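Excluded from the complex is one protein chain; the other protein chains are retained at their positions.
Letters A and B mark the chains in the order given here, with residues in each chain numbered from 1 onward.
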Amino acid sequence: MNQLQLLGAIEIGLIYSLVAIGVYITFKVIDFPDLTVDGSFTLGAAVSSAMIFTGYDPYLATIAAIFAGSLSGMVTGYLNVRWEILGLLAGILTMTALYSVNLRIMGRPNIAIIDSATVFKNWSIIITILIVTIISIFMLARFFASEFGLAVRAIGINPKVSSAYGIKVGLMKIVALSISNAIVALAGSLFAQSQGFADISMGMGTIIVGLASVIIGDALLHPERIWVGLVTCAVGSIIYRIVIAFALNAHDIGLEASDLNLITALLVALTMIASKLKKKKSVRVI
Amino acid sequence: MKKGFFIVMIITLLGFICPSIAEDKVTITVNQFVSHVALDAAYNGLVKSLEEREILPNKVKIIMANAQGNIGNSAQIAKHQASAKPEFMVAIATPSAQTLMKAKTDTSTLAFLAVSDPEAINLTNRADIIGVADNPPIEELIEKITQIFPDIKNIGVIFNYGEINSIKTVERLEKVLKDRNIILKKIAITNSNDIKNAFNKLIGEVNLIYIPQDNTVVSALASMVSMSRANKIPLIANDPTLVDQGVMMALGTNYFRSGEQLGNMIADLIEGKKLEKNIQNTNIKELKINDEVVKEFGIVIPENIKRGEN
Partner (left out) sequence: MIELQAIDVVFNKGTKIENHVLRSINLKVMDGQFVTIIGGNGAGKSTLMNVLSGNLIPTSGKVFIDKLDVTSMSVENRSGMVSRVFQDPMIGTFADLTIEENMAIAYKRGAKRSLSVCLNKSLRDQFKEALSTIDIGLEDRLKDKVSSLSGGQRQALSLIMATLLGSKILLLDEHTAALDPKIAKNIMQLTNKIIKKHKLTALMITHSMTQALEYGDRTIMMYHGELVRDMQGSERKGLSSADLVKYFDL
């Protein structure tokens, strides 16, 4: 693998690390299986590219994407909290509805913004995304260290006792879903701007990539504190992309690397197994 | 946790240490967006023509990768392939063309297949971009249909309104049919699970169903064919490779032939010849009829069409 390929893997890995962080907040922190992300990723891309195509400032377009993403999270939260629709189902409903919403926003299935000004006009893509990722992690770590953030964490661990201590479980859920999808939409927006286009089907498979990254990172690094957990998501995402990069080079040693999906599944399974073996070992020592 | 970090560092360092093996042949990379009959045929056609021109494997090396429908993979594949600065970077399908456009360096030539509206995605008027655009001969197909079914009044079409190729095709089809006072009944879907319901809506409403070059619809072709047979509604298309699978009749561009055409364009450039046009429409048209289906449905095909004349 040459340096460019490694950098390419890191660049895509960093953008999708925001997806992993979003997935981490719902799946791990509040224990809510949120499938909205396939839709909110595209939503971020759609909003940003539609605005950039029309001539708006790209920074404004990116902020609009974050805002739109947070709204989509609120919808899922509202369906689950107010109408008691199963979390998994609520996310699917929002994701499905977003397909039509995104199409409306873009006006057509594909928008090309390759010649337009994006947030990457000043510095290199990798530096910009690295900065965005670091700032996001900082802000989230600070949020979870606050009284409010601790309350959000509490509902994912013990909703009944949370209520007993005055925490409004429903409200915390909606807040977490909102933040999560806002970050995923940011990822979508940055992806579209870095690639020069948005396509209605670009969200397909986002949840799988996000989950794989979270699982890989968790199995390798076993984070104890939450800010470490967030960094672990980024690490997992980048490692995932590096492994794919290795696979893409397999032809050098005579292998046909056409099945990236299989590689994803294998990588996730292997890291989970390795993690289990480690746990078993420590129990045997006692 | 320390062990984990160690593993991470090793993996990253390996990235720097293991170099790619240097090549002295011309490199052609292929970035295919997803696997299905038509796109696979395009790739096969490309390979075949390069072999026939005796460029592969002597003068040229092909590196192929499939994004399996995932845009993140497509983007990474694009960057990955571009890093080696190959002479030619082939994109099969619109999303691949777009990720490649962004990733490629000026020294590489982008060669696209299976894109029906190159202008919409800024592929036109560039010296470093060549390709074969889809231009299904819809008018000619309908002309032949009206000869076989002179009283036809309604034609149906199922398409994924999330595929830009399909939207354009349906627009053209509607216009062509309007000129002949035939009504087009359109059913839009978002994924292949909706096909059965969509087909049901057309039963009793249309005499014929047109299949566009739509990734979603084509991937569920078997389902459409069985419903077509059950309800005696013939299917027509512009892609002849679909006829073997149960489509009654198709006239037009064949992705395999498009692949061959692109292969020849690339071979020309390697041999130092100049291309007439960077972006060409598919030049070979083929009429294919499924005799079994024709017999089963009791359709009478006029002699001149059978003989391939106009």
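The rule is simple: contacts are C-beta pairs under 8 Å (C-beta built on N, C-alpha and C of every residue); 3 or more make two chains touch, one makes a residue touch a chain.
Only a predicted model underlies this, so the values are computations on that prediction, with no experimental measurement involved.
Participant: Indicate each shown chain that the hidden chain touches within the full complex.
Facilitator: So, taking every chain into account, the missing one touches A.
Participant: Which residue among A:21, A:52 or A:154 touches the omitted chain?
Facilitator: Spelled out, the listed residue whose C-beta touches the missing chain is A:154.
Participant: Kindly note down the residues of chain A that lie in touch with the hidden chain.
Facilitator: Touch with the absent chain occurs at residues 143, 145-151, 153-154, 157-158, 160-169.
Convention: only the chains that are shown with their structure count from here on.
Participant: Please report how many Å separate the Cα centroid of chain A from that of chain B, as a whole number.
Facilitator: One centre to the other, that is 31 Å.
Participant: Sort out for me which residues of chain A touch chain B in the complex.
Facilitator: 1-6, 8-9, 11-12, 16, 99, 103, 108-110, 112, 114-115, 191, 194-197, 199-202, 204-206, 209, 220-224, 235, 239, 241-246, 248-249, 251-252, 257-261
Participant: Please output the residues of chain B touching chain A within their complex, sorted ascending.
Facilitator: Residues 1, 4-5, 7-8, 11-12, 14-16, 18-21, 63-73, 75-77, 79-80, 82-84, 94-95, 98-99, 101-103, 120-122, 161-164, 167, 190.
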